[in-house]
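Scroll down for the structure; my scribbles are underneath it.
A single protein chain has been removed from this complex, and every other one stays in its place.
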Amino acid sequence: MSERLAVRKTYKLWIGGAFVRSESGRHDRAGDFNIPRASRKDVRDAVAAARKAFGPWSARTAYNRGQILYRAAEALESRASDLGEPREVEQAIDVLLHYAGWTDKIAPVLGGVNPVAAPFLSFSLPEPTGVVGVIAPDAPPLLGLVAEIAPALAAGNTVVAILSDTAPLGGLDLAEALGVSDVPGGVVNLLSGRRSELAPALGAHRDLNAIVDASGDADLGAELDRLASETIKRTRHGAAATTYDEAVADALSRLESVTELKTAWHPIGA
Amino acid sequence: MDVRTSIVWDYAPAPESTDHVRLRDDYGLFIGGEFRAPQDGRREPTINPATEQPIAQIAYAGEADLRAAIDAARAAQPAWAALPGRERAKYLFRIARLIQERARELAVVETMDGGKPLRESRDIDIPLAAAHFFHYAGWADKLSYGVGGRAVAPMGVVGQIVPWNFPLLMAAWKLAPALACGNTAILKPAETTPLTALLLAEICQEAELPPGVVAILPGDGVTGAALVRSEGIDKLAFTGSTAVGRDIQAALAGREVGLTLELGGKSANIVFEDAAIDQAVEGIVNGIFFNQGHVCCAGSRLFIQESVADEVTSKLWDRMGRLRVGDPLDKNTDVGAINSAEQLQRIEALVSAGEQEGAVRRSIACDVPDRGYWFAPTLFTDVSPAHRVAVEEIFGPVVSVLTFRTQAEAIEKANNSRYGLAAGIWTDKGAKAFEVASALQAGVVWQNTYNHFDPTAAFGGYKESGFGREGGPAGLRPYLRVS
Partner (left out) sequence: MIRRLPHVDRVGIEERAATLGKRSIKTTAKQQGIRLAVSMLDLTTLEGADTPGKVRHLCSKAVCPAPDMPEIPSCAAVCVYPAMAGVAASALAGTGVKTAAVATGFPSGQVSLDVKLRETEDAVQMGADEIDMVISREAFLAGDDARVQEEIVRVREACGDAHLKVILETAELGSYDHIRHASMLSMEAGAEFIKTSTGKASSGATPGVCLVMLEAIRDYAHRTGRQVGFKAAGGVSTSKAALHRLVLVKETLGDAWLTPDLLRIGASSVLNDLLMQYAKTETGRYGRSEDFSKE
């Protein structure tokens, strides 16, 4: 009885809800696997997809976004053994759940009514900033990535993330799990490749609203800040979350960094 | 070929199927994570008010049963509170999910047990119940954020008494925040509508909720009073009539038991001349005929600005004529059965009083089945503010129309009530809507809509409509000790 030959995995980029090879055709090795080496054009395509998805995603009710993120957690839970080291995966799922529960709570916590000294109803509402670029940390590969993208999604943004170039598989597996959830195409876009090439390309893209950098690389951070200044992008630099507690302890700061506050005034008086 | 103009078109009966519903003949009390026979309680049938037929036998909790439930809740509470918030959250997410998965079954049972149209239980009650569990699941690990950053601890064991008008939804409004905050709970569903609470108990089992965290104890007013009197609860939440609310508040006098009350109302629905009139008429209908008017925040006092009073009343009457009253399980029914014979008598008595007082009554003509409890949607005009039908809560499909000349008069009349639960304002002018909203003594003000509910939007009354809020971060507050 001969051994059964396995069907090998092909990893792809996840852009606009589709699994695609890099337009450049290049690849890298990650362990036993060939993985795509994304290019600047892939970054361009990902940002376009994220921008297109932003309108519908942000127009959904907060409740609906929470439901979708909850179901994404279901998708991860049922594929937990594919996603990496069990303790890390469990925590990543719980982080996603934590932020799924934030969607309809950001407004009461960050927003409010302003008691202005004139006969107006004035209120301030947090709104998503738009398309958020994420530079994922090297470790932990899955938890660190989820900690950076979940807050952005919960707040109603769409995301383009550059995966760690030393440990991309967690992110590529995450793409596959999310691909069978209800997350609409283009809301999350995950690219593997060389961070040194892709992060500046993302940071320079004029149609990006914010950059969340967890690379831990100070020089890259400074370069991203300089690039951000061209279009006044919002930036956040932070150390990678290595545990569930670290990923949620500063939840409000993470959410604030990807929201705008809109203040409206309306007269009170017939 | 030319059969064009001879077709008369009406809706065929569209009964929801009930064959997927799995009900037991007999339900025990849900204590310590299992269904148990009552020790000293009795059994009573629960009736379908549309047919007067019994659906199942229900155990009522006696004093010994209550004691057992409180002991189990007390025993389970420390471990439940000690769980990290994210773990409590996951239990609540499971419950929410299970409600969604069993949604159709729950909707059918809710309709059979209480009489409300299937369209309402299917489209409003059940989805909102799931949404409440989802919303509060998400607070379980974020409690401090909900109370301005203060440190929190649960109250402990909470007693919760819910009414018959939104049985599962009210159970969700009570249990979800209580559990999220680390309390254990004893829920007493209403006498006439225990079934969906008992199915919720099964859902708690399916969710593997630790035994003792939730107890479901059906019973009557005596059971409720025993729960209020009992030693060993740290907080009581009650939704029901103002009369019973008063008794409860008196019974808890001098005791260290937290209390929230969500009571009756006689809410003012105010239509200004610059309203979008057709949508206002729709809103009036939603405000008082939704759920047969069995709604604490029902817009039962309709105030119409004089300049449009005839037009609005006439359109309202025409619109009422299109309401379909009948079998609640028919998907096209708009107005279902009155919940019980007692409630029907109460409505009839007050309507009769209204006629005697001199208000002009019109009720729509409708064909209803021979059995069952029914009341035709009714409009009273020529109502004076002193009439009983303008002052007392009828809790039925009856709207009283009064008029006003100016905004100030509308506000004064609307506020001239012992109640203060809700109000509606219909005007196309935003500035006016906000000004009137600021002036009304009501806990919920709907502008250009009515009877909209959301887990994030706090709900509760002013004055004798109660105190405490349910929904949003405010809904956490009654279930926490905050430093």
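Letters are used for the chains, namely A and B, taken in the order the chains are written, and counting of residues starts over at 1 for each.
Keep in mind that, in the parts below, contacts are C-beta pairs under 8 Å (C-beta built on N, C-alpha and C of every residue); 3 or more make two chains touch, one makes a residue touch a chain.
All values reported here derive from a predicted model rather than from experimental measurement.
**Q** Considering all chains of the complex, which shown ones does the missing chain contact?
**A** The chain that is not shown is in contact with B.
**Q** Tell me which residue among B:67, B:331, B:388 or B:481 touches the hidden chain in the full complex.
**A** B:331
**Q** Out of B:278, B:306, B:355 or B:412, which touches the unshown chain?
**A** B:278
**Q** Among B:100, B:363, B:415 or B:449, exactly one should touch the missing chain; which is it?
**A** B:449
**Q** Which parts of subunit B are in contact with the chain that was left out?
**A** 1-5, 7-12, 14, 119, 123, 274-279, 282-283, 322, 331-332, 428, 448-449
By definition in this document, only the chains that are shown with their structure count from here on.
**Q** Can you list the residues on subunit A that touch subunit B in the complex?
**A** 62-63, 66-67, 70, 94, 97-98, 100-105, 107-109, 121, 244, 248, 251-252, 266-270
**Q** Could you please specify the touching residues of subunit B with respect to subunit A in the complex?
**A** 86, 89-90, 93, 131, 134-135, 137-142, 145-146, 407, 429-432, 434-436, 438, 455-456, 472-473
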